[in-house]
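The other protein chains are all here in position, but one chain of the complex has been omitted.
As written, the chain order gives the labels A, B and C, with residue 1 at the start of each chain.
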Amino acid sequence: MMMNDMAVAAQAAASASGGRRIGDVVLDLQNISLRFGGVKALTDISFNVREHEIRSIIGPNGAGKSSMLNVINGVYHPQEGRILFRGQERRKMEPHMAATQGIARTFQNIALFKGMSVLDNIMTGRNLKMKSNIFQQALYWGAVQKEEIAHREKVEEIIDFLEIQSVRKTPVGQLPYGLQKRVELGRALAAEPTMLLLDEPMAGMNVEEKQDMCRFILDVNDQFGTTIVLIEHDMGVVMDISDRVVVLDYGKKIGDGAPDEVRNNEDVIRAYLGTSH
Amino acid sequence: MLYRENGQFKTSYAADQQIFPILQDRVAIGALLAIAFVIVPMFGSEYIFRAILIPFLILALAALGLNILVGYCGQISLGTGAFMAVGAYGAYNFLVRIDGMPLIAAMLLGGLSATVIGVLFGIPSLRIKGLYLAMATLAAQFFTDWAFLRIGWFTNNSTSGSVSVAKLNVFGLPIESPVAKYLFCLVVVCVFALMAKNLTRSAIGRQWMAIRDMDVAAAVIGIRPMYAKLTAFAVSSFIVGVAGVLWAFIHLGAWEPAAFSIDRSFQLLFMVIIGGLGSIMGAFFGAAFIIVLPILLDQVPQWFGIPLSTATTSHLVHMIFGALIVFFLIVEPHGLAKLWSIGKQKLRLWPFPH
Amino acid sequence: MSDIHGQGAGRAGPQGPLDTFPRLLMHHARVRPQRPAMREKEYGIWQTYDWAQVAGNVRAIACGLAQLGFKRGDRLAIVGDNRPRLYWSVAACQCLGGIPVMMYQDAVAQEMVYVLQDAEIKFAVVEDQEQVDKMLEIAGEAPLLEHVIYDDARGMRHYTQTLLMGLDELQEMGRIHDRNQPDFVDREIAKGASDDISVMLYTSGTTGKPKGVCQTHAAFIAAATGAMQFDKLTEQEDILSYLPMAWVGDHLFSFAQAMVAGFTINCPESAETVMIDLREIGPTYYFAPPRVFENLLTQVMIRMEDASPLKRKLFHHFMEVARRCGADILDGKPVSGSDRLQYGLGKLLVYGPLKNVLGMSRIRVAYTAGAAIGPDLFRFYRSIGINLKQLYGQTETCAYVCLQPDGEIKLDSVGKPAPFVEVKLADNGEILVKGPMLLKAYYKRPDATAESINADGYFMTGDAGFFDEDGHLKIIDRAKDVGKLADGSMFAPNYIENKLKFFQHIKEAVTFGAGKDCVTAFINIDLEAVGNWAERRGMPYSGYTDLASQAAVYELIRDCVEKVNADLASDPNMGGSQIKRFLILHKELDADDGELTRTRKVRRNFIAEKYAVLIDALFAGKTSQYIETQVKYEDGRTGKVAADLRIEEAKTFAPQAGRRAA
Partner (left out) sequence: MGFFLETLFGGLMAGMLYSLIALGFVLIYKASGVFNFAQGAMVLFAALAMARFAEWIPKWLGFDNLIVANLLAFVAAMALMIVLAWAIERLCLSKLVNQEGITLLMATLGISYFLDGLGQTLFGNDIYSINVGMPKDPAMILENVFEGGLLLSKEDLIAAIIAAALVALLALFFQKTATGRALRAVADDHQAAQSIGIPLNRIWVIVWSVAGFAALVAGIIWGSKLGVQFSLSLVALKALPVVILGGLTSVPGAIIGGLIIGVGEKLSEIYLGPFFGGGIEIWFAYVLALAFLLLRPQGLFGEKIIDRV
């Protein structure tokens, strides 16, 4: 019976992985520096991410948070520093390679495919798992249709998980902002990532939408054991749900640790008081 | 208004994902095909076939191919005429150089030749975007214009690149009469339209659209831009190439490179814009519009007793096309197809406005 | 009763008489195993379960329950939205000879305590985390509760309470058990008897605590069989189940009738998608309280307001045509050729598409009940060709007393006594009914049972009414509510309130006057309809309280009140009870504040007590009155609403003297 596949799978995953049990370092960033022409976006930043944890990156606007995510998933290439993912040092990195390694992400300014429906957007997230070739697809026979249906089933589970059933066939452009953010999370989840990078998933949301999004993030982390790297402005949310927090300011790391440590770090307090944030 | 959708619920994904999920649409498309395959051949006049239906079908096919590149994958091309020419001359060479080459095989090989050239000129799209890419495709246009005019080998050393084919047949059936030509084109167009639709609703179609809508996000979820773009170029130029074969072999019979000039490229681009970017249906709308408008402009003033010279008509056509392009880009970038789907949505919701 | 029993549920299968629901279920699984029994919109498509699958699942759940220690006669609480697995649980419980107790899923935890205690519930099957939380919250107050089984495991990972179990797990357990003892369920089913209690439904009760109405298999099967014969229902029907499972109407239509006739139940995806799902399924058989029909019509009218002038004109023109001849055409009465032609055109241009958008294209029979339906509203649906009919019944009578026969539709009657049912009127006008569908008893309330069934075996409905010349029953009001004004003229508050509520701008009304010298009324405006009306006039307002206090709104409502007065004046029985003064309440009456029942009936006495100061002011002839009221918000917080309410007079008319009704 399919209606509880996801839940059953989740239970299985939980008993295997131990759910929220935080594991070893999976991503290790060492002395990362990134420049655009003469502008220094990141300077000598090191931190790591452990398996299954929720790791937040905070900092004032322009601190280099988004650049950090872009470095992690290969959109930007830092001029200096080493990145180790699951113990392997990365050399040449393209964004789609990050995806094949199980890293998915959402964007600060929603980057959905505007011309497609919610369903198709999330289906696109599964493209790496689709194996049929272009000739089979042109005929749309047998195997291709079966494949489409198999992936549709997975996507429907995500739609159910994110409670967006009523809009599944709506073009994403017509959705309100909060729902678009959810769809984007859905697209990232469709890839069944082991690490999820979320760039301000709650920006511009009202309290209720934020609560929903928090619940989804925690559920993802909890049920699928997904490691989450999160950028978020809402300090309440960050302190509530993060295991560890790293603080950036002007492209430099000024704090790193558990939420309570960071909250009491003087540099951090200064950075936050010093800006109009 | 005509829709009765109650009870048309889907109990399987296969039913939900079919091309026309609504019964009334299936009936309509069935009726349309019946008319096209049965009624029209019974009653159409030679003029209708030669001047309207055959060019309409072939240009619709070319526009379909172009739409895959421009409308679905978001890569511009100003060299569609070149890819048609490659198809046409490619097929011609296969036909005259290999004895007993069947027409359909020649046609597909022509399409493949266009694919090769299309991918070649599509390679720059990996590094360059938009305007710059338009340049690359223009280069293809000018290069092939020149090559077929000047390189004798392509045209079997005929003067001024003019060549001709005759006595075409498919499986022993002669493709000589207008009706036969029409039916042949119709079958080819239907098959390609179906395959194009299948591609656009499968994984590859979603990859194209993802690249079109937001290429960085597409890459981040694991879509290889190179694969997506080059397949779009390949599929697009294959279809365009086949259309070129039809245009040359079936419609013209004898042709020279000028039949595939830059004007043809622009004309096809206009069809796609007016018909609707990113829509299979749009290609047909666009082609119909561009075929029918000049004929109307030619005929209608005569009915009212206003004589217009051929030149004036052609200038008017230019102006109207130009104005319409701008109009559609401003008001409805998804063209006639979008207007059609809005109309359909209205019918489904009738009598409510929304 | 036995002869009726013979008629009603006399069908027999090869395995014996089909006189209990489990036997019916197994019968369908044998004779039509491949027919769809249930569909549920889930994961984007209509997941379909045929009768064989349903029977298999029911067996599994039954076995699982039995393994947990569920015994014959135990009560099983069912809490949740209309989900297939909850219906299966009902059937599974019946297989074991248990009694499913249907509970309203939108009740707050504290309201559930009473039912859990009253019915001494040990087992509960609930829909999801939300309901589990409620159960856990009150588990201390209901110490008998041993097992809470949840359908949807979403969010349940970290619940470690020992009384919790997933329905999946239960079913899995049951399946193994069923495999090991394949005749266990059949033996249990064979033990069942038709006069066993098949279900307990709680009456919301306008006064006092809710009572558990115990209905037998025979009662519901008789009601369902009668209705099936009456409307010629077949296994081909589709019905959309979206009304609360705890409501007798849903139990009759979605459970009992489907079990008897073998048709298909369709469960919507979620509360937000009901309209979409309705459109997709296009039920052939449909049941809804008047409120639903009313909301639909309001939406139709509001959406049409935005249409282009041409479309609007077309719409109104053809609606006029429909009003003129639509109902007659539906009833098969003679209609002039030109009207017929116009109606045909209208069907193509307006009615057909409209029904399509509403999801009503395929409806063969639709019923409404539970409250009086406005004549305009009723006529609207019939005139566009929807065979909407009224029925009359109570929880105690399986919602089955009177039905309107096809072709004999009257706007203000509830039809003729249904098959197997006997109806008579007491001297005071109270409606008394007898038949196989009567309740067996109120649970643990012999006093109440004795009070409601008289010595001759008639159930006293508590409603007052009369038969018209064609033998159709007309309902006036609750018998106990029918009172007299000081001058002795008859005062039927519900009757007047219903007339008021038929206006789209009025959502609720409460009238007072028993023993007084005139009639007065509280009005609740309909925020959506009046809000829309105000927006079209460019009147700004900040919310319900503000809108309700505006002079223009008072004018609007006064107009409605005066129309009702004119209507009353023309009725010889009611002419004396016209409304003299009224006010518009500063807040909406709300079930959360105890002012309405969960089925949204007015709790007259509670309101009279709570707003005594307003009533005094109305009868004292004051022009305004200050009031402060506590309200409960959706999130459970409380707050205060205060306002200085205006009291206005309405014009009354001279009552028509003359003919008295029979």
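For this structure, a couple of remarks:
Following the convention adopted for this analysis, a contact is a pair of C-beta atoms (placed from the backbone, for glycine too) under 8 Å apart; a residue touches a chain by one contact, two chains touch by 3 or more.
Note that the structure is predicted; figures quoted are calculated from it, not measured.
In the complete complex, the hidden chain is touched by one of B:Arg97, B:Arg127 or B:His354, namely B:Arg127.
The residue from A:Phe47, A:Phe85, A:Phe107 or A:Phe161 that touches the chain not shown here is A:Phe107. Although one chain is hidden here, its contacts on chain B can still be listed: residues 74, 76, 124, 127-128, 130-132, 134-136, 138-139, 142-143, 145-146, 149-152, 216, 262, 266, 269-270, 273, 311-312, 314-326, 329-330, 333.
By definition in this document, only the chains that are shown with their structure count from here on.
The interface with the greater count of contacting C-beta pairs, when B-C is set against A-C, is B-C.
Chain centres here are Cα means. That of chain A falls 40 Å from that of chain B.
Centroids of chain B and chain C (each the mean of its C-alpha atoms) stand 58 Å apart. If you average the Cα atoms of chain A and of chain C, the two centres end up 46 Å apart. For chain A, the set of residues that touch two or more other chains comprises 152-153. Listed for chain C are residues 44, 47, each touching two or more other chains.
Residues of chain C that touch chain B in their complex: 39, 41, 44-48, 238, 279-282, 300, 303-304, 306-308, 311, 314-315, 348-350, 352-357, 359-362. Residues 42-44, 47, 152-158, 166, 168, 269-270, 272-273, 276 of chain C are the ones touching chain A in the complex. Taken in their complex, chain A has these residues touching chain B: 73, 75, 94-96, 98-100, 104-105, 107, 111-116, 120, 123-125, 127-128, 130, 132, 134, 137-140, 144-145, 147-149, 152-153, 187-188, 191.
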